[in-house]
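The other protein chains are all here in position, but one chain of the complex has been omitted.
Chain lettering (A, B, C and D) follows the sequence in which the chains are written, and residue indices restart at 1 in each chain.
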Amino acid sequence: MSLKSPIASPATQTLDRHDERLQAATGFIDELRMTGRRIRRGDIGSLPVIIGLVIIAAVFQTLNPLFLSSINLVNLMLDSAAVGTIAVGVVLVLLLAQIDLSIGSVSGFAAAILAVTFVQLGWPLWVALTLPLAMGAAVGAIYALLFLRFGVPSFVSTLGGLLAILGFQLFILGTNGSINLPFDSFIVRFAQKMFLAPVTSYVLVVVVAVVYVGFALTSAAKRRRNGLSASSVPGIWVRGILLLVGLEAAVWYLNQSRGVAVMFLFFLGVIGVVAWALRRTRWGRAMFAIGGNVEAARRAGIRVGRIYLTAFILSSVLAAAGGLMAAGRLAAATLSSGTGDVNLDAIAAAVIGGTSLFGGRGSAQSALLGILVIEAIASGLNLLNLDSSIRFMITGGVLVLAVVVDSLSRRSRAAHGTA
Amino acid sequence: MSLKSPIASPATQTLDRHDERLQAATGFIDELRMTGRRIRRGDIGSLPVIIGLVIIAAVFQTLNPLFLSSINLVNLMLDSAAVGTIAVGVVLVLLLAQIDLSIGSVSGFAAAILAVTFVQLGWPLWVALTLPLAMGAAVGAIYALLFLRFGVPSFVSTLGGLLAILGFQLFILGTNGSINLPFDSFIVRFAQKMFLAPVTSYVLVVVVAVVYVGFALTSAAKRRRNGLSASSVPGIWVRGILLLVGLEAAVWYLNQSRGVAVMFLFFLGVIGVVAWALRRTRWGRAMFAIGGNVEAARRAGIRVGRIYLTAFILSSVLAAAGGLMAAGRLAAATLSSGTGDVNLDAIAAAVIGGTSLFGGRGSAQSALLGILVIEAIASGLNLLNLDSSIRFMITGGVLVLAVVVDSLSRRSRAAHGTA
Amino acid sequence: MIDTKPPALADQRPLLSLRGISKAFGAVSALTDVDLDVHAGEIVALVGDNGAGKSTLVKILAGAHAADAGSIQWNGEPVTISSPLEAQQLGIATVYQDLALCDNLDVVQNLFLGRETGSAFAMDEVDMEKRSWGLLAQLSAKIPSVRIPVASLSGGQRQTVAIARSLVGEPSVVILDEPTAALGVAQTAEVLNLVERLRDHGLGVILISHNMANVQNVSDRIVVLRLGRNNGAFRTRDVSYEDIVTAITGAADNSVTKRAAAHSTTTGAAKEQSR
Amino acid sequence: MIDTKPPALADQRPLLSLRGISKAFGAVSALTDVDLDVHAGEIVALVGDNGAGKSTLVKILAGAHAADAGSIQWNGEPVTISSPLEAQQLGIATVYQDLALCDNLDVVQNLFLGRETGSAFAMDEVDMEKRSWGLLAQLSAKIPSVRIPVASLSGGQRQTVAIARSLVGEPSVVILDEPTAALGVAQTAEVLNLVERLRDHGLGVILISHNMANVQNVSDRIVVLRLGRNNGAFRTRDVSYEDIVTAITGAADNSVTKRAAAHSTTTGAAKEQSR
Partner (left out) sequence: APESGPAEPGPSETTQAVSLETGFKIGLLLPDESSTRYETQDRPGFEAAVKAACPKCEVLYANANQDAAKQQQQANSMLTQGVKVLVVDPWDGVAAAAIVDQAVAQKVPVIAYDRLIKSPQLSYIISNNYEKVGELQGQALVEKLKADNVPAGSGIVMLNGATTDNNAVNIRKGALSQIEPAGYKVLAHIETWDGPTAEKFASSQIAKFGTKIAAFYSANDGNALAAIAAMNAAGMKLVPTTGLDATLASVQSILAGQQYMTVYNSFKGEAEQAVKVALDLAQGKTPTSTDTVDGIPAFLQQPQAVTADTVATTVVKDGVYKTSDICTTQYAAACTAHNIK
């Protein structure tokens, strides 16, 4: 009979590393080793989608060397911004296990409002840009109301919205059909012609890297002060320098062509703000909680209704913003604005990027990764000279393959029990 | 201090009615009273959607008295059959908390295969009809494989399928575009011209009523033999007679015009078979179990993979069948077959009928109710002469209203704790 | 029924007082005309058979369910508790039997859910993580990392997290619905210590448990529910184990007494402890 | 470590035998090199602190998880259990701690899930409903209706359903992971009776529980896990409550003994029972 515990407790230093069953890194070299082990285990966050993206890029590059040319990459970024912005909104509703099928219609209606008020009625641009966003907010509020007061599932209410809002779009464009936006108007220049001056772009990258390092160092220090484990200081510096060099190189390459598009930066800005809101604010915490277990969130005293309301509103507002960006890019609002693949592309982007349809799992960044996959496929196929039928087949196939990479690794993660 | 229980146990008769906290009916009059109470509580199954349908019908009937004319109802039934059949397949994947976005493409591709093999290649009709169904089965099997082996979410794999299969459809129709199906071919007559002879239809209704009463009496007797509560015999007879009279009246009314369409009966047959399979077979039990809690189902020893496989296959096969019916109805396969509203209509029908997008809740009948709502709105609007912008707005609005009725009552059910 | 208030409290107004609470779910009446009082500085044990309606009563108090009939008084004032938030604002903290955790959130996030520290736009994660370790240590929890989703915790670890949650606010009544069901012996002891500490700080505690040893060990009063109705209320020190079981099961001759009789010949080892 | 097999079984081959089982979840090692034997006609209690790895071990046996390392022998033959179905086919019935019920199915449907009676194309609902009432009565369950979704049952009612499930098949080993955690006193007594009946029918039983009274009351052997490793195995009649608690917590001076000491002056009422 053995009563003495055979296990000796190791000396522990931090609050969160005292459990002997836990393997954890304690220094920079150790961190590297753990990262290696994590990657081998498949526990690598959004890396797999990035790998899918790299594979897509490599294949298209061998098929047509223009694919990775800076000029094409600039186009790719411009093409991604509008639908990508819409996809960020989709991420928000998906996090709550809801859906928004009317993003396409809202984006089209927003473009129509912009064109009618700005071009036909000659209203000032800021009004013509604000009005569509207000329309989006109103639409989102209606969905939230229908859901919260009447329990109408968002699939149905937004399906109704899809149809009804398309009706409004046709109605206000009705007599004239499509309307051109002047090429020298702010919105068109923003979407087509505004690029950072090279110097500005290099400086911006430095600022980003400095902010990253500063932030990481401060919070590591704070963690240590509070007796918690933290990333090693050399590790932070190495990552900061890698970030700096990588981004500077990317920016330099883009500057070989037109440079860094302001609209793409705007898109990145939206992602940054939403990512912060999701991860660092109470509102974001509530979003994840509701997506994970709405009853538990309610019992924790979260005002569930308000969170739904904000998410639906933000989704529609971002859809409207995306519609304005698309209108600027096209320099027109047309009868078919928003009716094409916008819906499916935006939702697919969020899902491909790793946001779950069942709520509680996802990130703002997934919109970026997903839309890049979709637009990279489209752009790569545009560079090959294919029949539509073949183009459809390849798009479908590649889309699935890009996700297979992700899923396979997630599967291996599940086998290791960390899914 | 009170140690004796203050509660006296009432005499109990059946195994399942002995708990004193339970209010339960014990005779026919009692059954009626309980039903009344249930309705007042809002605990009324699919009745609310039916109420929504009745309201839609009443409104359109006042706007245009043709709406409820037998000729229009016959049209409505014919219009519902194809997409309704597809919606039945959608119900199956939704029950597993999966989705199938490629139903439209599969239906279009099925139509294309039919037209190419039957008309262009002159193959026998049975081959031309079987081949598309086999194609559907293969497509479904691929989705299941991608999901089970690689963990690709069905949203992504079927999105890929949507595109790839559309590519195939364009490819095989490529050189000629649309292909006409001969008006005198079986499939076109089936979809356009085949109606039950009046006598046959009346007899069929009698058979249905007799089978219902026989079945209900047998199982009630069996329950009583086993010491369980059962519906009262008079109750069964009353319901049987109501069923007989109601159906005979409906059939008589339809017979004022062309009568009961064989294609609609086929659709009803599909629903009947699937409803039986879902409620009375082990397979159906496993479907609900997986939809409710896949891990629990797996631990109960259910071969989860096989169930997914069958559901995906059935969904695609039913989509192909629906595509064939639609081709017959249009007497043609075109490049745009299946690309229109088929996807959204079929999924919406299932959801409006009450099938959950999150799995584990739904029924084959929901496809019928949902598609009737959708087609009734379309048909009602077709009888009014409206601009398409207005038409879109009304369709969207009415769709939401139809579901508000349902949701409101479900809400009241939830408040009474039986949701 | 005798007055079962502890003598010291007999004249005092109850902190929380329920009268005539009824609740039906569809055709099932879960609660019928139930009364309950909780005083400050008192541990009330709520016991009853499975399905007796204990959790339903708790959920009504916590604002998670609405009662069909009956009234609630808080410090003598009639109140309505129509949402968990309102219950929280009154000062009622609840540990639910089903734990009500968000599986996708990690331990820290669950502990502070709805009560995050730091500003609304920049939560103080470091502070919350540090305090989490403190809370968990109080309950002698064995959790390897507080930064993994609670979905991957063991049953007892999850329950510990749920209990620790109730310590985050500043409640005046704490309701614990079978808090020790999944806990190990050490953790159970800590929770019982905790419950006593709460009483000593003047809080009212409602403790639901099927473990009569624990109930008798810590509670001041015992309220019995049976089939959704009040079926007795006792001062703990006045009542024997057998009396409680009889009130719970509704008969002096029940599975428990039968089993005890059948085992009366077996070794006394099992009798040695009752903590 | 001494040989702890009951003397009658010492020469007998174990029905089920685990050797060197290890399992890690990400960075957490849940099990390290664990051994376990179960003989026919024997009740083995598996005890340990929260997060000790008991449920993980059970899930490996039940085919719900795959072990990273180690071997399983069934009747002396090496086997691999790669799915719950395979475990079932070997004759292993498991009651999981998280119950593993389908919330959207009713009681009858859950009880017979995967083992429906009648033909595959027309299940015999009447037969299943009738037998359900029989199974539930055995466990003296208080369930008003077997035709409501288990989501609407109380915690104890749900657990009763999960336990009744394991009686539907014809297993040779039954694994019960904290089966009485949410049960009332009467239901707990019935489950303990059931466990003894199973042993008397020659089945092997693995019982996980944090209730040492119950463990000592019914088990033949006690196996202790601590932090994912074997930490002692005892013949039940040879071991005292204090010894077990020491093996579980890893120290003779722990919360339990401290609390017991602190309460040694309180009324003896709590000592009266241990069922």
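A few notes on this one:
Keep in mind that, in the parts below, contacts are C-beta pairs under 8 Å (C-beta built on N, C-alpha and C of every residue); 3 or more make two chains touch, one makes a residue touch a chain.
The structure displayed is predicted, hence computed values, not measured ones.
The absent chain, not drawn in this view, touches the displayed chains A, B throughout the complex. The residue touching the chain not shown here, chosen from A:144, A:251 or A:326, is A:326.
Residue A:72 is the one among A:72, A:85, A:158 or A:366 that touches the chain missing from this view.
Contact between subunit A and the unshown chain involves residues 64, 66, 69, 71-72, 75, 79, 82, 166, 170, 174, 177-180, 182-184, 188, 192, 326, 329-332, 334-337, 339-341, 378-379, 382-383, 385, 387-388, 391. With the whole complex as reference, residues 64, 66, 69, 71-72, 75, 78-79, 82, 119-120, 122, 170, 174-180, 182-183, 188, 191-193, 326, 329-332, 334-337, 339-342, 375, 378-379, 382-383, 385, 387-389, 391 of subunit B touch the missing chain.
The rule is short, and it goes like this: only the chains that are shown with their structure count from here on.
Separating the CA-averaged centres of subunit A and subunit B is a span of 37 Å.
The distance from the centre of subunit B to the centre of subunit D, each centre being the mean of the chain's C-alpha atoms, comes to 43 Å.
With touch defined as above, residues shared between interfaces to two or more other chains in subunit B number as follows: 19, 21-22, 417-418. Shared interface positions of subunit C, i.e. residues touching 2 or more other chains, are given as 25-28, 142-145, 152, 227, 239.
Taken chain by chain, the contacts link every pair, so each chain touches all the others.
Here subunit B touches subunit A in the complex through residues 97, 99, 101, 146, 150-153, 155-157, 159-171, 174, 344, 348, 351-352, 357-358, 387-397, 399-400, 403-404, 407-408, 410-411, 414, going by the rule given at the top.
The part of subunit A that touches subunit C in the complex is made up of residues 15-16, 19, 21-22, 219, 222-223, 226-228, 280-283, 285-286, 288-289, 291-293, 295-303, 360-361, 417-418. Against subunit A, in their complex, subunit D makes its touches with residues 1-2, 4, 23-30, 65-66, 226-229, 231-232, 234, 238-239, 243, 246-247, 250-251.
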